[in-house]
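Sharing a structure with you now.
What follows is subunit A.
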Amino acid sequence: MASLSIENLYKSYGNVEVLKGIDLEIEDGGFLVLVGPSGCGKSTLLNTIAGLEEITSGDIMIGGKSVAGLPPSKRDIAMVFQSYALYPNMTVAQNISFGMEVRKVEKSEREAAIKRVADMLQIGELLNRKPGQLSGGQRQRVAMGRALVRDPQVFFFDEPLSNLDAKLRVDMRTEIKRLHKRMGTTIVYVTHDQIEALTLASKIAVLKDGYLQQFGTPAEVYDDPINMFVADFMGSPSMNLVPAVVKVDGEATSVTLKEAGGIEFDLPVHNVQGLSAYAGKTIVLGIRPEALTDPHGADRTSDQIVERQCMVDVVEPAGSDTFSILHLGGKQTIARMRANAQVTAGETTTFAFDMAKAVFFDQETTLRIR
Partner candidate 1 sequence: DENVEVMHWWTAGGEAAALNVLKENLEKQGVNWKDMPVAGGSGVSAMTALRARVTAGNPPTAVQMMGFNIKDWSAQDVLGNLNDVAEAEGWDNVVPPALQEFSKHDGNWIAAPVNVHSTNWVWISKKALDDAGGKAPTTWDELIAMLDTMKANGITPLAHGGQAWQDGTIFDSVVLSLGDDFYKDTMIDLKPEALGGDKMVEAFDRMAKLRSYVDDNFSGRDWNLATAMVINGEAGMQIMGDWAKGEFLQSKKVPGEDFVCIRFPSTQGAVTFNSDQFVMFDVKDGLAAQKKMASAVMDPNFQIAFNTVKGSVPARTDVSDEKFDDCGKKGMADLADAGKTGRLFGSMAHGHAVPDGIKSAIFDVVTAHFNGEFDSKTAAAELVDAVESAK
Partner candidate 2 sequence: MLDRIRDWVPRIVLAPSFLLVLIFVYGFIFYSGYLSMTNSRMFPSDEWIGFANYIKLFKLRHWNTALVNLGIFSFLYIAISTILGLFLAILLDQKIRGEGFLRPIYLYPMALSFIVTGIAWKWFLDPGIGIEATFHSWGWESFHFNWIKDSKMAIYTVVIAAVWQSSGFVMAMFLAGLRGIDTEIMRAAEMDGAPKSLIYRKIVIPMMRPVFLSSFVVLAHLAIKAYDLVVALTGGGPGRATEMPATFMYSYTFTRNQMGVGASSAIIMMIMIFSIIVPYLYSELKSGDRR
């Protein structure tokens, strides 16, 4: 277990710059999740920390010591690869113990270790199979097992769940969370699934095109996005981003929205000082689907619920919830309602806007207005 810090990291392949000055720090026992769209540099960042790729400039420290120049095997880390990277010719047991064998660990000790992780991951009966004979979820667990027999300073996971189906994914996610709680080892975890990021992380780093966009706790990133990219990227369905015009009337600030039916309505805004500078201008209102719901479903603890009439375009009952698609400010907007909310496509219904959760962005700079 050790802290990890990355300072001003640059990485280029030839003349393609992939990482552009990343600064990160995660405390001992923390759970850092890297998210970002495909190709943003997540795997590259992980690989540089692991020592699998050379860095161009900057520094990486594990447990306070620079690991510059150390080969992966000397960095005392363990990694679960996106494609599992199981050794196809070895049995599950051999896969798990290969690293120990290389390190010349005693046979009895190896077997004890295999047994321990096999029990932990419930893969006891699979130990003599080859990877080719396992299902996707089982392979995933073996890949984890291979990392878990070690007792490294830091664990690395590169999109470990992306190949699993939704159900298994939820189970494995919980399993990882529990493991982390139990072992307390520092973890760096790559994903492009926001739910995974939000549920697992103690800190989230959002990357885009090799730049670090935001670095903070899940709640900060989800509720307090620093710019439109982060707001849009985190959460599923993603945050509705709707153009609106700011109206300042003495103390009272509000934003005016245009609804699909052609009706305009105002939404009052409290405690966002920055908005006054935009009086009369168009800004972007961000409101998450769960903050735009049917009055019955609205959060009873919020004090800024505002009800407005809107036209429903499409209704998508999704079992646990019903999603309504409406058009606000010319943009398709999703509202998440209770499963048995009574809405009909093409009709006008009352929606509750939880303005306590609304955020605002500058149209040009895409930065948050506070």
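Per the selection procedure, all candidates are chains of the complex that A comes from, given by their letters.
Following the convention adopted for this analysis, a residue touches a chain if its C-beta (ideal position, glycine included) is under 8 Å from a C-beta of that chain, and two chains touch if they have at least 3 such contacts; residues count from 1.
Keep in mind it's a predicted model, so treat the numbers as computed, not measured.
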Complex check, subunit A vs 1 or 2: touching candidate is 2
Give the list of subunit A residues in touch with candidate 2 in this complex. 47, 50, 52, 71-73, 77-79, 81-90, 98-99, 102-103, 146
